[in-house]
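Written out below as structure tokens is the structure these notes cover.
As you look at this complex, bear in mind that one protein chain is not there, while each of the others sits in place.
Labels for the chains are A, B and C, by order of writing; each one numbers its residues from 1.
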């Protein structure tokens, strides 16, 4: 093992600040593991953090991104969860093991990898042993790296909180990473999946992944289309990734007793919608922020059991991060992954 | 028993259409009971139905209001749930016994007493035996009549759906009927209750009912005050009766993992608020529309067990309905009840 | 339509009392439907009722069995849920629509078709419109008739109450009707299914239906085998159809936080097991008694969506009921169905 590694860092906010530095490989301390990183999945949030800081005080020099898959290269003292050679993925909210997040209304839990904490766009990363779980055995590294945020967000919304069941109808808005995981997780539970997109070609690809119906949201009112498809019954679960005034459409499309999981804010920081459908249909609107470690372990087992293969739109070499961010900007079909090799 | 009775009816929408008619006492059919009405609690919704129709096609000549307490005067054939002499209260959504409401996204359940169905502002009313439950033994008729909508709405939000527990913090907005029930139910479960109002005198009365804190919402930012009172933790449950942009304040005031029950629309048909507090705190926003019969039976038992006494601001004779509606317009402290005597 | 029909009746308890009588076709009353029966699925309980009365005071002359599929031939006055020509299946506990059952500790709900109430082994049956639901469109009549008890019991245990999720491990004991439904429902949700049986050939057939593992309970300790298969983790859900001391094995085989649904009493009226595994693993043991109508509607949707085909071991003509009961005695692989044709 060499003693130098490559690592993306920035000394200030802004994409122009990104540089691929050569630094010393860190050493794992008490209860820590050193991971040789193989793949890092990017999230739209990483782009926001790089370009704007996303409201967090970043620890400069700062390394972005949160989702890795790799091999445990060394373990520090008092490490009991892993051994050298274990294949692991990271957790997004360090220390959130199960149940409720910590934090308060005034200070919600907001310490995350690649946010307030250093991220993982490096050839080696040191993590607390509590911040990692064993990777699924049926996925390659690039695929496995997409679980910690995109996979777990969809799983938390639909399964951990949503108690999804066969025969229910699930609507996923768009074809980004979380939405396609939503599609695949819902299909694996025997649910009927409806996908919306502005592009017919993406709808066709979504159907090949198991969606029963595609709605071109540029050609039609998607909420009315959901009512038509479900014979007026509405959708039991909606993955609301857009937010903003789109919540109003989700409230229209939602079934009696249905659930809308708010997982994104593409349309801005303010959501709005009609109060009558919310009340008359007794809809549950639930904010979701990724999920806890136990749910990530459940998801890992489900992936290995059902054969779900995460959808990766493109892989980029570590040095090609800027191109990967451009791809993210264009709106990928599924995930964009950076590979160390 | 006479064969004529008094009954408020209207032949068209509008308060000027209200008239106190004398009509034949109805006879109970198969599975029906005849109730000699003793008290009818009014809800703000009754005022909206009388003045605007509230979107429903009313069956003219139409009798408004939904919440009665009275005595079973006679039973029709095949009635097994009640006997002559039983003291009963009505249910708001006929036929909703337990679990989910019926209805679909296109046609949510909206058939209610005093809405699409005939109401109860009459000396005698015929109900299906399935639309009534035994009245609590510790309440007089006027008090008992307030349970079917105001009491049950607060109970459904906090207990049936909200799983309220001792030590939690509950915020009730205002001092109307539902809010005061929320206060009393929360206090009976060992919760800390915070009440908001624009009038100091109402805050004082709320404290005498068991509220731990009062916030004058005209003098201060109520959401910030909730954070101060809870040392930054926020409220576990908020009874959101205002709606509109006030939802944004509720999202600010809500604890991590907290719940906002949307039960009213005083501020209009559109709700809005920040998506970040919703997501970061993983808040649940839930529309509530009164509740089912089993929950009303649970509430009845809870009232008898805990000694909760519903707060009645004023009682009016049947003939004084217009004055009662004026009182409703002014914003009562608790409930307004019409008495037959 | 003729005015006579065939119907199995008994004037006293005991299999020798069964006779195939010719009686008048009944007429539907208020709120009732007349169903031309096409298929009746038998349950082991029907055999117990016929041979012992099973503790119920039967209304002689009594017709056994509870689960039918058929066509609505005529509707009585005030019927709104169905029209002539609709294809329906029956519900087991009449009037249990959603939520909790009615009844008390002293008098639990025990009024069921083919129990205290008349059963359905006849060419025509009159039912309350509330006691039927629309049949799944993807099943033939024989298949559809197996849903009301066997299908719904497995669904209630695993989905309605158990909140089954992909990646979990489900153990079904034996290969009777409920167990095979449990297998198929679990597989349709992406779960890993383990089946036990005393016959290798049945294990092979169960695997062809989607079971991941089969355990020959005569050749091995099934609870230990479950621990081996799951690498010591245990089963998340166990369909405990045997009862008796077998509960002790289920407690051993159960995962931390797992659930044992007690759905049968083959091994007698007393259950027993170790308290330490119950406590240390925080296991939930839950009694299940079929389920409510809303869950049957959910199951119907799930069947149509996932393509589950109920397993029918044999079909018998109406007149061949005694042979069908003999088959039940031998322990069928899946269901035994009586056909009217």
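Throughout what follows, contacts are C-beta pairs under 8 Å (C-beta built on N, C-alpha and C of every residue); 3 or more make two chains touch, one makes a residue touch a chain.
This is a predicted model, so every value here is computed, not measured.
Per the touch definition above, the residue from B:4, B:107, B:218 or B:301 contacting the chain not shown is B:301.
Screening C:204, C:256 or C:319 for touch with the missing chain picks out C:256.
Annotation: of C:14, C:59, C:274 or C:307, C:274 touches the absent chain (contact as defined above).
When you scan A:84, A:100 or A:224 for touch with the missing chain, the hit is A:100.
Counting the whole complex, the residues of chain C in touch with the unshown chain are 100-110, 227, 230, 232-235, 243-244, 248, 252-258, 262-263, 265, 268-289.
Taking the complete complex into account, residues 30, 97-100, 292, 294 of chain A touch the chain not shown. Think of the hidden chain as still there; on chain B it touches residues 159, 163-168, 185, 188-192, 298-306.
Methods note: only the chains that are shown with their structure count from here on.
Taking CA atoms, the transformation carrying chain A onto chain B includes a rotation by 180°, reported to the nearest 5. For this structure, the chains sharing the highest number of C-beta contacts are A-B. Chain B and chain C have Cα centroids separated by 41 Å.
Shared contact sites, meaning residues of chain B that touch two or more other chains, fall at 100.
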